[in-house]
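Here the complex is missing a single protein chain, while all its other protein chains stay put.
This part shows chain A:
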Amino acid sequence: MTGNPSLVDTVESTQSREIFWDKDVYNLELERIFGRSWLFLGHESLLPKPGDFITTYMAEDKVILSHQPDGSFRAFINSCTHRGNQICHADSGNAKAFVCNYHGWVYGQDGSLVDVPLESRCYHGQLDKARLGAKHVRVETYKGFIFGCGDADAPSLEEYLGEFCWYLDTIWEGAGGGLELLGPPMKSILACNWKVPTENFVGDGYHVGWTHAGALHGIGGELAGLAGNRAEMPFEDLGLQFTTRHGHGFGVIDNAAPAIHVKRDGWAKYLADTRGEVLRKFGPERERLYVGHWNCSIFPSCSFLYGTNTFKVWHPRGPHEIEVWTYTMVPRDADRETKSIIQREASRSFGTAGTLESDDGENMSSATFVNRGNITRDGRMDSSMGVGFEGPHPVYPGIVGSSFIGETSHRGFYRFWKELLDAPNWDAVKANDSVWDSVFLNRDYWTAKLDAAE
């Protein structure tokens, strides 16, 4: 499948339906997408003390993320190097060591093999424990968010996020406190390809009014006008959409950060109290983003809604199934009550029983499984909305689309997905750094639009 130009056509803005169904594509994704990318592991707030650990996944690999005595974080594969048994079965905790259930091999907080039962009598001094530590993955953090990577040749996390850091800083740093995550995560199985929710979060403002019509009626407020697509709205004045070098992207609805929350006084006040400092630090373009609602995906499989403050990881489990993990993002320096209400509201909308979540799951599953059909699968999907109404912007990095309802960040996500899938290694990806955005052909869209406005 690699090198097959038909999987993603960046000229026609279409994708083959095989990308949601084919096992070979999926196996290549495990190796070339998940095996090379920085994958979300956790947030410092989830394991604040030395010895704290959480168990999670990097794609289908089980991983232990562990807070070290020196304050750093390490991650290692959750599998004993003796006979492969899973080392730790708890979701989280605090441990001086991890003991395998099978033969009792003991791993330290850093994953090194520290004790082997009956070692001197049964191994006769021949066991080289230093070589048998649990397999490590790279760990780096950005503003408290912890990522892991299985590719020694991948760029640093900060380079991987690239110009997307410019955007993330707006909220992950904000006025100074930044964001943290509240767990434990809700976990649920959804029968869909992992890219369906990722593309939905990265750039699908279009579905909001129709898929969520019922829920929006109940919530009311700013977004009620979207419900059922009935209102006449000036979509080009309501927000923007962004994509960046490595496929990370988002759409923003202006002035709508807490719009999905019914009980929002504390969160709205927090934003009102801190936006001045964000304006001072980051300027008006990012202050605009700070008080907007974001639908965002960090390539490949981590998504969040800033404003609604749900934070998701889509762990793939084969081409047709994912495990959805749902955390809540809250401002680190908000008061306890505000954090608690944000958590309740985020769970009520996008938790496992969420009023909007259940609408989405239905679509994601059926968009995957219709492709079981041979005639169906021999067809294409379209992501052409807003082609040409996008381009480089004098202030915002990456490529900027003219409306939050568009498919700029969809196209950007699949552009990079194809690039990484085809590339033999990270060096080949880096070679495209100066030309990556050439598929977005209208280079003058923003200069013309901004000139006309003056």
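Here, a contact is a pair of C-beta atoms (placed from the backbone, for glycine too) under 8 Å apart; a residue touches a chain by one contact, two chains touch by 3 or more; residues count from 1.
In this text, contacts and distances are computed from a predicted model.
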item: Identity of the absent chain, which is to be given by its UniProt protein name, from "Nitrilotriacetate monooxygenase component A", "Aromatic-ring-hydroxylating dioxygenase subunit beta", "Penicillin acylase family protein" or "ABC transporter permease"; value: "Aromatic-ring-hydroxylating dioxygenase subunit beta"
item: Touching residue (missing chain; options A:Cys149, A:Leu182 or A:Ala367); value: A:Leu182
item: Residue of A:Gly228, A:Gly318 or A:Pro397 touching the missing chain in the full complex; value: A:Gly228
item: Candidate in contact with the missing chain, chosen from A:Ala213, A:Ala268 or A:Ala423; value: A:Ala213
item: Residue, one of A:Thr56, A:Ser92 or A:Thr243, that touches the chain absent here; value: A:Ser92
item: Touching residues on chain A - with respect to the absent chain; value: 89-94, 182-191, 211, 213-215, 217-219, 227-228, 262, 323, 328, 336, 340, 343-344, 347-348, 351-355, 357-359, 361-362, 365
